[in-house]
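All protein chains but one are shown in place.
And now, chain A:
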Amino acid sequence: MNDFFSTTILIATVASGIRLATPFLLASLGEALGQRSGVLNLGVDGVMLMGAFVAYFVVLKTGNPLIGAAAGILLGMVFGLVYAFITVNLHAEQGVSGIGIYLFGLGMSDLLFQKLVGTPLPIMPFPEIHIPLLADIPIIGPMLFTHSLIVYVAFLLVPAFTLLLNSTTYGMNIRAVGENPAAVDSLGVSVTKVRYSAIIIGNGLAGLAGAALAIELGIFQHNLTNSMGFIAIALVYFGAWRPFGVMAGSLIFGMVAAIVLQGKTLGIIPRSASDLAAMAPAVITIFALVLVANRFKQPAALSKPYERGR
């Protein structure tokens, strides 16, 4: 009886950890891609908020979470286009421009929500997809294979991005532009095109991350992400700019959050300590970052605008 009970809790905790990790994973994969091309984007959280609102609004109107997710991606890509113009063509300082994007997204998403929706109405979440056969495996099945489509997509993107970065011409261009754009330029490859594409894809993923969050929760509210976008940026450093590293970081973060949540629900963590416990994921991330920091070098051209002949 006791055994059964704890197994159920274990399954529920792990499954919820994976779910909680998903928005982090999507956002940090996107950020990692942009950073590999040498562009730092501190505006992830703002793009996530906008993606979250747009997805929420579209699902509210259409009732279709897939269209909502697509709208989130599209919104993110539009932000990517703007950010690419600012940083690649105008050579703006990336740290400050990113913060500008964040503040814009934070305010704009709330304004649109107040004007267009007003009272929070719940929306239709993603349906759970039970993968045939795999979902029937005891313990592992319900942990890993009873999630919504977006969770599978996020985790499948990890090997896909690894392949993209390491084994394709495009991936090689991205890595090279992030290290020494002048070299790439001298070989006749357009630094502008490579960076534009990486930023647009990356921001599309940030938009999707926001959409995933809003649709999974079924609501939208002011500052829904609660700075998840900034954690996602930290996870890129934690993961040493590698897709699997970023995934490991996201999972640690999601799991710790799930355990804290579960602990509170079960009353193991007293109410008085719950605010402290809420800090746990952040504290653990900082520890992990300190441990990992400086083991790997960041892309040499990160946050440096490229101008021919300078």
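Just so we're on the same page, a contact is a pair of C-beta atoms (placed from the backbone, for glycine too) under 8 Å apart; a residue touches a chain by one contact, two chains touch by 3 or more; residues count from 1.
Here is the rule we use: contacts and distances are computed from a predicted model.
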{"item": "Listed names \"Na+/H+ antiporter subunit B\", \"Nucleoside ABC transporter ATP-binding protein\", \"DNA-directed RNA polymerase sigma-70 factor\" or \"Succinate dehydrogenase cytochrome b556 subunit\", matching UniProt entry of the absent chain", "value": "\"Nucleoside ABC transporter ATP-binding protein\""}
{"item": "Per the touch definition above, residue among A:12, A:124, A:182 or A:217 touching the missing chain", "value": "A:182"}
{"item": "On chain A, residues whose C-beta touches the chain left out of the figure", "value": "167-170, 172-173, 175-176, 179-180, 182-189, 297, 299-300, 308-309"}
